[in-house]
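All protein chains but one are shown in place.
Chain lettering (A and B) follows the sequence in which the chains are written, and residue indices restart at 1 in each chain.
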Amino acid sequence: MGARDRLAELGITLPSVATPAAAYQPYRVTGSLVFTAGQVPVVDGRLPLTGKLGRDLDTEQGIEMARVCGLNLLAIAQEVSGDLDRVRVVKLTVFVASDPSFTEAHLVANGASELLGEVLGDHGVHARSAVGLCVLPKDAPVEVEAVFELVD
Amino acid sequence: MGARDRLAELGITLPSVATPAAAYQPYRVTGSLVFTAGQVPVVDGRLPLTGKLGRDLDTEQGIEMARVCGLNLLAIAQEVSGDLDRVRVVKLTVFVASDPSFTEAHLVANGASELLGEVLGDHGVHARSAVGLCVLPKDAPVEVEAVFELVD
Partner (left out) sequence: MGARDRLAELGITLPSVATPAAAYQPYRVTGSLVFTAGQVPVVDGRLPLTGKLGRDLDTEQGIEMARVCGLNLLAIAQEVSGDLDRVRVVKLTVFVASDPSFTEAHLVANGASELLGEVLGDHGVHARSAVGLCVLPKDAPVEVEAVFELVD
């Protein structure tokens, strides 16, 4: 079963690639690698939740927001490849806006990691860093960037 | 018009590559990729401004400091390539020292992004992440790292 079928089975419709909030592009390709811009959990152009984990949002909400970031990364993967089965995830970096007492950035990050695994199968398995930031642009709760590989 | 002419038109003289503050090098080349060290806005060996955005510095000052980081990245690009027209910017990561209430890291980051566009033209267009950090080395207000591609 390919990525397209898994998306259908999961009932997921990919969004459009989010328009960057500033002077940059959503992704750049170099050789077989794709470096993406950091994706915040925008849905139809707005952030459904803002604020910091451990203060304004709980871990479950953070996981859901990280999943939306993952969805926005998949939109990039689709656009750059034309075929999600040609995309392998190499690395994610997950920035979690956190109260200094919040020590579960790695659990929040799973929201993105697990979505990529569900949709891309073996190609979704990646290395990852997850860290707690004091604040993100526009008070977003999570920001996720990826390095993808385009495969034949 | 090439990068050298644009630098002249902008009245920009590239600085020397900044000496790292610790046990590392300013950049490493692997294949056609160049990974740089994080550049803080040093000018002639010192930071003209220190502190956190949203507390000690305002957004305009942050933009100016990010622009200096971009200048230091261009110095690396010149040194590694010998010819700025051979350098394409793939990715920037912009770390902005921020008060937890400061939600404009993406605007600060434009200081670096726009300089690279002004000097490198189409080759300056990049993917980017911008995040708010609680503190940076030596109390620097901004730190920017890049992935460059060397092109023929």
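Operating definition for what follows: contacts are C-beta pairs under 8 Å (C-beta built on N, C-alpha and C of every residue); 3 or more make two chains touch, one makes a residue touch a chain.
Predicted model, so just to flag it, every value in this text is computed and none were measured.
Visitor: Going by the contact rule already stated, which one of B:V43, B:C134 or B:L150 would touch the omitted chain in the full complex?
Guide: In the complete complex, the chain left out is touched by residue B:C134.
Visitor: Touching the absent chain in the whole complex: find that residue among A:R4, A:H106 or A:K138.
Guide: Here the residue in touch with the unshown chain is A:H106.
Visitor: Contacts of subunit B with the missing chain: which residues?
Guide: On the side of subunit B, residues 20-28, 30-31, 35-38, 52, 93, 95, 97, 100, 133-139, 143, 145 touch the unshown chain.
Visitor: What is the set of subunit A residues that contact the non-displayed chain in the whole complex?
Guide: On the side of subunit A, residues 31-33, 88-93, 98-107, 109-110, 113-114, 117, 125-134, 147, 149 touch the unshown chain.
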